[in-house]
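Just one protein chain is left out here, and the rest sit where they should.
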Amino acid sequence: MSGNYRKWPMVLFLGILTAPLILMYVYLFVDTVTNTPPGAVIPDEFTLEHWRFLKETLPGRPSIWLATWNTFLFATVTTLIVLAVSSAAGYSLSRLQLPARSFFLGGILVLHAFPTVTLLIAIFLILQMLGLYNTLIGVILVKISLELPFGIWIMKGFYDTVPWEIEMAGIQDGASRFQVWTMLVLPQVKPAILALGIISFLAGWSEFILPLVLAPGNDVQVLSVYLAALIADDNNFDMNLFKSVGLFYVLPVIVLFVFFQNKLMNIYSGGSKG
Amino acid sequence: MRHCRKTLAALAASSMLAAGAGTALAQQEVTISVWAIAGSTENYRIDAIKMAADILEREYAIRGEDLKINIESKTFTQWSEYKQAVTLAGEAGTAPNIVVSSHTDIAPWAQAGIIVPVEDYVDLDAWPLNDIYPNLVEIASYQGQVWAIPQDTESRPFFFWNDYMKAIGYSDEDLAGLADKVRAGEYTLQNVLEDAKKMQDAGLVEPGKGFWPRPSNGGDFWQFYMSYGGEFATDDGRLLFDREAMKGAYQFFVDAVNLGVTRKNHLGTPWDQWHGALTSGQVGMWHGGTWQYSEWTGKYGLDFFKNVTFTLIPSGGNERGRANTLTHPLVYMITRQDNEDEMVISGELITIASEPRINALHAIKSAHLGITRSEEKVSLYADDRWTREATEVLLPFATAAPNNPNFGQYFEVMMSGLQAAWTGQKTVEQAVADAEKELKAALGDKIVIR
Partner (left out) sequence: MGNSRHLGLMLLAPAGIFVILFFLAPVVLTAVFGFTNMSTATGISGGAYVVSDSTMLALKERYGEQELAERLLRKSYVIDEAGLQAALEGGAARPTVEELREKYLGASFGSRREVERLLKKLYNRPAGIRQIKKIAAGFERSVVNVRYDTPEALLAAIEGYGITLTEAQKEALAEVSYTGWVFTAQNFKTMVELPDTWRTMANTLFYVFTTLILFNTGFALVLAIATHYMPDRPAGFFRSVWLLPRITPPVLYVLMWKWLAWDNGFLATILEPMGFAPRNWLLDTPANAWTFIILINGFVGASMGMLIFSSAIKAIPQPLFYASEVDGASRWQQIRHIILPQLRWPILFITSYQTLSLLTSFEYILLATNGGPGGATEVWALATYMKALNNYGGALQYGYGAAMSLVLVVIGVALSLVYLRMFNFKALTESPKIEQ
């Protein structure tokens, strides 16, 4: 950090640019517990009526708690499998001898930027053949696949930074490569696992198009689809209600963010190591 | 739907052999799933099936069969997502047993094998199905078979705000006779533009609020194609693209924008704002649907008959032009299932749900029109002034879109051309030419261009 320049112009400059964003998030909170008269921007009364969806099921919608549970299940299972598969594949690509290794690596980079969403029809057909259309597990499998290239690449990047000496020592003590990986190397990349876990969880929690198309049933509805359907209902336009559901939906994300933001920053910039 | 396939098969076999013999059976359970597109006042699309299940269970019990019917339901709010979900589920073989959808879905879903002809499962000669208006049965037919049972009907009128019409020179008598004048083709879409302009110039409504069309995609816009003499299909069942009529319809909206009586970006206006503006007298004229009456008078507290006059959609004023209105009945369809019994029970449920008293609940709650003649004798229905008048003024002149597997595609092309012209992305000529080109490329000899 260079000390000789004045700091406040920079803070002011960014402050102005950031104001609209802050405004939107502040009003996201405020509008859920207040009413604002038409034509005004300052609310004039406090109310909890916008949170009624927690107690009573809104007409035509499944219960919010079911949707929340589905979303949680979706995000958690996705995260766990992404972590397991990427840390194995990442290690393999970083440290183990593989036939056609550079082909695999190149392939992952290409997949990274693949227009998967536009392949939805074909993906639908495959899920149907597997009998997994309109099931949570089906969407989870697709979501995992989408997250894997990123996950593997990140894990590989972190494995690359683990000193070779650790493994050398392990092998000289008679451990197998598998043991070396699980007992010596994995603990070294804990921060990466934590960060990738958070990213995958957030990605799963936010996913919209996949469950919308691949799992339309009420019993497998997730919060993103729940909220989108609520907004789309021609007959029930209620911005404050939408915002309350939205805030409810985003709360876990914000909690995660507050606790782990440094880890998150780590991994997003970790992408550059590749 | 998922459980109890085997027990059902057993039930079916025994009921076949021993119908009427009163054999007592152990309790059987069947789950029938129903999907519907339904806003907040349209819960009876599903609830009618639930009520029917209760009655059907009792009927089975009297016959000595202990049948338990579970209804699993899901409602959607957006057509695009709803049709996507039904289509994909149908492809996957997991379609819900009963689907409530647009009659225009019959053709593609029938061809794809997603639905079965309802006439194979219900008795069209027995009450209440033999009491359904014949034109509605016609609308639910495709290639000589009855594929679905009408669930409701409606039409899409043109509305005028009385005070503003009076302020620009119409008397009470004029207003009372307006519907007739429109029907006779004496009050045309050109008069609509003129009067809307007058209202704005007189300061009665804000600029851009003289005439408000429906704020989003919808079949309603075909009415303006018909206003200029357009037809949907040829006599042998092929789609018809009438260049002149299409041009007329596109041009009407472009003229409205150029005159300043409609906004260029009107499509996409949120619904609450649309309802709110026109029920509070901010808009001079608009067109909408008969069912919206329930929201206007309910949620928005509009005193309808005091403030509003309604008519058919006026003619475009050209030689072939005619006043018209579109009806777009929703229908109950039965999907193809491995389990024959589920299809039979679905048919029985739909039949009961179509009984006048049950259907009237939906009709009146959601301001739709009834499907059977005897519904007019149900007092809930008969006491309702709106359904009575709307039925008289509008229904005899209502046209429905064709049941053609390619109509959806035609619809998309027509709508995107209209939007492009309306928002000034293309000139009218260009939009019509592009639409024609796309239809020719996509549909070949399945569409006639005239």
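To keep things simple, chains are lettered A and B as they appear, and every chain counts its residues starting from 1.
Please note the rule applied: a residue touches a chain if its C-beta (ideal position, glycine included) is under 8 Å from a C-beta of that chain, and two chains touch if they have at least 3 such contacts.
Just so it is clear, the structure is predicted and the values come from calculations on it, not from any experiment.
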**OP:** For the chain that's not shown, point to the residue among A:Leu148, A:Val189 or A:Ala215 touching it.
**Re:** A:Leu148
Subject >> Which residue of A:Leu48, A:Met183 or A:Met239 touches the chain not shown here >> reply: A:Met239
Original post:
Tell me, which residues in chain B touch the chain that this view leaves out?
Top reply: 16-17, 19-20, 79-81, 83-84, 87, 91, 102, 104-105, 107-109, 111-114, 117, 119-126, 143-145, 217-218, 236-238, 263-265, 267-270, 273, 344, 405-412, 415-416, 419-425, 434, 437-438, 441-442, 445
**OP:** By the contact definition given up top, give the residues of chain A that touch the hidden chain.
**Re:** 1-2, 4-5, 7, 10-11, 13-14, 17-18, 20-25, 27-28, 31, 38-41, 84-86, 88-89, 91-99, 101-102, 104-107, 109-123, 125-126, 141-142, 144-146, 148, 152, 164, 167-168, 171, 176-179, 181, 202, 205-206, 208-209, 213, 223-224, 227-228, 231, 239, 242-243, 246, 249-250, 253, 257, 261, 264-265, 268-269, 271-272, 274
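Everything below uses one rule, namely that only the chains that are shown with their structure count from here on.
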Original post:
In angstrom, rounded to a whole number, how far apart do the mean CA points of chain A and chain B lie?
Top reply: 40
Subject >> chain B-facing residues of chain A, complex >> reply: 59-60, 124, 127-128, 133-134, 212-213, 216-218, 229-230, 232-238
Original post:
Which residues of chain B touch chain A in their complex?
Top reply: 38-41, 43, 73-78, 81, 84-85, 88-89, 91-94, 216, 270-273, 295
